[in-house]
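Of the protein chains in this complex, all but one are displayed in their positions.
What follows is chain A.
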Amino acid sequence: MTTEVHRTTSYDADERGWFGGPEHGWGGRFMPEALVAALDELTEAWQEAMADPGFVADFDAILREYGGLPSPLYHAERLSRQVGARVLLKREDLNHTGAHKIRNVLGQALLTKRMGKTRVIAETGAGQHGVASATAAAYFGLDCTVYMGAVDTRRQALNVARMHLLGAKVVPVESGSATLKDAINEALRDWVASVDHTAYLFGTAAGPHPFPSMVRDFTRGIGDEARAQCLERYGVLPDAIAACVGGGSNAIGLFTAFLDDEDVAIHGFEPGGEGVDTPRHAATIHAGDKGVLHGARTYVLQDADGQTIESHSISAGLDYPGVGPQHAHLAATGRATYTPVTDAEAMEAMALLSRTEGIIPAIESAHAVAGALRVARELAAEKGPEATVLVNLSGRGDKDMGTAIEWFGLGRTDAEVSDDVTEEPVG
């Protein structure tokens, strides 16, 4: 099976990065002139690479031999029995470095080599994209600097150590709210000054053109593989597919292969935090307004003056006040449905999947599982046990054990996770 990254859909951007055309205005490129030449150069290099069978074959080989792909499509039988419908998990949690993100960074780093640049920079929130970028930089022998909010470097000391071990430099960002969005700002500031020899490995399918489309091309293997695996095994497409949406790279990676399969329902699950009726959430499409953030027009959590509002999610990887512009387009056209899942629902799903399948998911992915179980129950009522929901299990939960220890009160010798996993956090 190939990654087939060259195929197009009815929901692609035009050549200037507008999804749905300039009249709807999702995406585009709202960037300083100083970066336009570099973005044009990157756009051209990416398009040439995608049309070059040699590049596609190289990318495919690296994913297979180094990344551990394609990831399996796993029928979660015990979970399926609980909800009365077939639940399929796309096991991106088994990839090298533990999440779907390895696809994007290997693609961008391979392109960086092709362009002759010697240094990469990246932003990271929880550290997963930083670790993936440091990994790709080590693999390709590139110099690597990762910008990370100072608040996050303290919360995610283990990932900082991993990046150091992989040979990357980690720069704590103290400006603004000292979290992911500020790390992006600082990486952009670096890039303005270093663009002649540096590539920016953007961590999600957001930002200025060509990043939303390019990151999608590098992650769409998730859906290409899953679609073929499902057809091969069951002879039919799933009734519904589901993914969590922060910036939206794992989601667009799954969705793309299915966009023109109009009978497949597409569900994105956003971080509902402590509830979308509270200020503490990151449900950008559900609760945000149209605006411009980090170079793209999309949904943004913002105040009445257009200042970005700080987001919250128990899952650091979903904690972003914007979202990839193609998701805004898919939401506006009705092709995909975006619904919030709260912290508590996600943690409940994390415990459930751990105990019924022996799979500890990332809390990000647990949002997708929680939402998918809702969809599966509805479909089961409609169609019976043949109803099929395919969920992207985008990452593994090792990195989230600190949060799980606090939430469930794990680790004490007398502790036992109660069946009522929504109880208040202990400690």
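We adopt the following convention: a contact is a pair of C-beta atoms (placed from the backbone, for glycine too) under 8 Å apart; a residue touches a chain by one contact, two chains touch by 3 or more; residues count from 1.
Operating definition for what follows: contacts and distances are computed from a predicted model.
In the listed set "Heme exporter protein C", "Tryptophan synthase alpha chain", "ABC transporter permease" or "Cell division protein FtsX", the entry agreeing with the UniProt name of the missing subunit chain is "Tryptophan synthase alpha chain".
The omitted chain makes contact with just one of the residues A:20, A:130, A:149 or A:295: A:295. The residue from A:36, A:51, A:158 or A:401 that touches the chain not shown here is A:36. When the full complex is taken into account, the listed residue touching the unshown chain is A:181, out of A:155, A:181 or A:396. Summarising the interface, chain A meets the missing chain with residues 16, 28-38, 175-176, 181-182, 185, 188-189, 192-193, 195-196, 289, 291-295, 300, 302, 304-308.
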